[in-house]
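What follows is part of the complex, with its chains left where they were.
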Amino acid sequence: MSQQTVMEKTEPETQQVERLMIILSKGTLDMVYPAFMLATTGAAMGKEVHMFFTFWGMNAVTTKTSANLKVASVGNPGLPMPNILGIIPGMTSMATRMMKGRIGKAKVPSIPDMIKTAKDLGVKLHACSTTLEVMGTTKEMLLPEVDDIVGAATMLELSDKAQIIFI
Amino acid sequence: MSQQTVMEKTEPETQQVERLMIILSKGTLDMVYPAFMLATTGAAMGKEVHMFFTFWGMNAVTTKTSANLKVASVGNPGLPMPNILGIIPGMTSMATRMMKGRIGKAKVPSIPDMIKTAKDLGVKLHACSTTLEVMGTTKEMLLPEVDDIVGAATMLELSDKAQIIFI
């Protein structure tokens, strides 16, 4: 037995493709954005990337809402406006327009564009079966880009040895 | 020395039990839910699962609040109602009832039920010592299911080689 043989036995592990599992549980533009930024960047770097949409995160892959996600204004002290303004009807949409305007100027793609890019790069999109049941959402209400509807167990199996990012 | 001996030396690593550390920092039903779903599913799959309750997450294991967690309605554009409605007294509890009703129909267990299941499956529940100090909460106010009160250092030690999920 040569030393070469031994080294071959220990090497494969370091050459294995890295896996990223992004669990998206929020439905606001300011959280869906980073989720897709990380997913597309990771995939472009050669990682195997999975996204699992659960709770409010389902909005990102629901036909009716995907292109119209809002930025949270009320209750987000991170936004430079007092809370009292947040409750005036229209303020959330104003904050959303402001942010979309800025994103447009910064040449950052829209969510539907990012979903297309993600799919092109091989990112797998999984919808949470429990959320669909609880929210009363059907498969037909989801974007065609969604790969499958799976439970938490399948998601954790897909996360085997992966870096998990819960957003 | 035989090849067999060499292989035995490299094998054990892949057989080691996988570890999951779920840090729960939110106290709303829509975030506590996924935390326990992941914990019980992971434990049922044979993983060693730890939960660390910090900041608002402490509500999940505090006797007074555990069975009465609310869904965020104000400031959550993910919910299908305008922000202005969220501030009408009672709207958060209405959103909470709606969600609990749906969860009931979908036959998803309640949080206290999920805590019992988690414990039965061997999930360890750790309360954050700093949070207790800051919130003025005492050990007696916590559910008896809580295993211990630990600091961030112990939590990170328990997270050694674990997949960390921060919710």
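Letters A and B mark the chains in the order given here, with residues in each chain numbered from 1 onward.
Here is the rule we go by: a residue touches a chain if its C-beta (ideal position, glycine included) is under 8 Å from a C-beta of that chain, and two chains touch if they have at least 3 such contacts.
Here the structure is a predicted model, which means the values were calculated and not measured.
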Total identical subunits in the assembly as filed, 2 in place: 3
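Keep this in mind: only the chains that are shown with their structure count from here on.
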Subunit A and subunit B, separation of their C-alpha mean positions in angstrom: 21
Of subunit B, residues touching subunit A in the complex: 1-3, 6-7, 10, 18, 30-31, 33-34, 37-38, 41-42, 44-45, 47, 72, 74-79, 82-84, 86-87, 99, 102-103, 106, 108, 163-167
Residues of subunit A touching subunit B in the complex: 1, 5-6, 9-10, 23, 25-28, 54-56, 59, 69-76, 86-89, 91-92, 130, 133-136, 151-153, 156-157, 159-160, 162-164, 166
